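Report on the structure given below.
Every protein chain of the complex appears in place save one, which is left out.
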Amino acid sequence: MSQFLQQVINGLSLGSIYALIALGYTMVYGIIKLINFAHGDVYMVGAYTAFICTAWLGFGFFPALIASMVVCGLLGVLIERLAYKPLRKAPRITALITAIGVSYILEYTMQYFMGSEVRTYPNVLPKTTYQLGPVSVTTHQIYIFAITIVLMVTLQFIISKTRMGRAMRAVSVDEQAAELMGINVDTTISFTFLLGSALAGAAGILVGIYYNTINPLMGLTPGLKAFVAAVFGGIGSVPGAVIGGLFIGIAETMVVAYGSSLYRDAIVYAILIVVLIVKPTGLLGKNQREKV
Amino acid sequence: MEPVLQVKNLSRHFGGLTAVANVSFDIQPGELIGLIGPNGAGKTTLFNLLTGVYEPSEGLIEMDVDGKPTQIGGLPPYKITDLGVARTFQNIRLFREMTVLENVKVAMHRNIRYGVISAILRLPKYYSEERWVEEKACEYLKEVGLYAKRNELSVNLPYGEQRKLEIARALAIQPKILYLDEPAAGMNPQETADLTALIHRIRKKYGLTVILIEHDMSLVMKICERIFVLDYGKLIASGSPEEIRKNEFVIKAYLGEEI
Partner (left out) sequence: MPKSVFTKENLCWVILSVVLFGVLTLLMQAGIINSYYRITLFNICINIMLAVSLNLVIGICGQFSLGHAGFMCIGAYSAGVITKMIPNYGGLLLGILVGFAISAVAALIVSVPTLRLKGDYLAIATLGFAEIIRILVQNMTITNGAAGLSGIPALTTWPILIVGVIVAIAVCSNVMRSAPGRACLAIQDDEIAAEAMGINTTKYKVMAFVIGALIASLAGALFACSFYVIKPSQFTFNRSIDILVMVVFGGMGSMTSSVLAAIAIGLLNTILQNFTDLRMIIYGLALVIMMIFKPNGLLGKRELSFKRILARREAGKEAS
């Protein structure tokens, strides 16, 4: 039993990271109906930014976290302005292919400059383990939980209580109507990317310190898994992304613990396929009908 | 005579909204029916129910197929088309990347007698069927006067001709029942007159039952033998053009309570 609870704790840590990445996917999809394929690579850039800050520039944890979030946020906005904005009216396939192109650019530019070898993080956080009854929790996990909760609460606050948040919700429902109400759609979309990418940056540094190793292609699989999480929870739904992320994290951890680690990725894809077949709109998503 | 289409207590709800409410009517073969009503009355929704785009929430739709009444409510659109039903769309849905001729050829799909294996192996069946398709497609284009423009991209046609192409496409399905959704929308009086003549001609030539939605009252009153009036999803009146013109419910629906 304690093994099981331990795995749940581990799953929640992993899931929190997926949730942070999934939030970026879901917000972007909600507002411009694009699966931002490059999002996983933004997360990778976050991991590397934090690596450079901590390993080469001697930053502490929180400064590196801030740096990561800022760099990724700006990167997200840059990508949106250069690659996605010109294609806002284009068919979805075109935009998707562009996103794939951006993904390649990010991955291989990073590989070109930083090499493909794995990098390890210095110890910026104390490595203690706490016993809470039958389970043990490491400092890293506590930091992950705490930071994830703080970020999610902040995000929820921004979305529901600020003008920008209202604008984001309006644009995702009806872009033209929002524009007619005086909302600057371009700025709103850029802001969405800023938020989503900043969260991915946070996820990047958290992964770096949790797993301790990073490489330029690390964004691909977690990116896909986070996307599955977003779909599971209902793409376009912020609480859905969180639930989805945690669920995927726990599912993956359970498969590794009780099944075979060889299938850790396969289970996530299997969940995706089941969701798409049974309820494509996900847990909390909404139905969209085409008018005939 | 057996009705070609029988609708019994047909309703369609969208969540809390009832778009079509308990509609019943019969249509005899060869009739030319008009369906009118204020905007939002549920006319296109009714068409969508009759052509399979929507499933009925309640009620039955029966079509005469080779002498047997067949339930078609809830069937997918392609199956209903296969039974001999064709429609045009309110917002013109031509195949924009295809030529005029190709658009019509696509519509002949249900009558083409070769499959993908014959296509891949280029069996003789492919060649003979394709020749037949080409001939018939050109015939339908000549019927609506678009033969000369058959190799134009459909999206390059002027608006009035796009509407005619939609009709040619519908003819190519070789239907029994033809649904026209606002066929004269956006047309000037000359174009409307041409359209009126076309509808008369094809109905007679191809033995069609025609049901059309229209807002252009002159067209409806002139051409339709019977008119159904919808308001808020309910069938509030049906009868000949004279009867409808004088019907107080119809007048109220269009002009409001005060007269």
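All chains are identified by letter, namely A and B, in their written order; residue positions are counted from 1 within each chain.
The criterion applied here is as follows: a residue touches a chain if its C-beta (ideal position, glycine included) is under 8 Å from a C-beta of that chain, and two chains touch if they have at least 3 such contacts.
Keep in mind it's a predicted model, so treat the numbers as computed, not measured.
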Given A:97, A:118 or A:173, the one touching the chain that is not displayed = A:97
Remark   = Only one of B:14, B:127, B:159 or B:254 touches the unshown chain, namely B:127
Query = Hey, which of B:114, B:147 or B:206 is the one touching the hidden chain?
reply = B:114
Ask   = Taking the full complex into account, what residues of chain A touch the chain not shown?
value = 33-35, 83, 86-87, 90-98, 100-109, 111-112, 220, 224, 227-228, 231, 260, 262-263, 265-266, 269-270, 272-273, 276-277, 280, 290, 292
Request  = Against the chain that's been left off, what residues of chain B make contact? List them.
outcome  = 51-53, 76-78, 81-82, 86-87, 89, 93-98, 102, 105-107, 109-110, 112, 114-116, 119-122, 124, 126-131, 133, 169, 173
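What we mean here is this: only the chains that are shown with their structure count from here on.
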Message = Between chain A and chain B, what distance separates the C-alpha centroids? Give it in angstrom.
response = 48
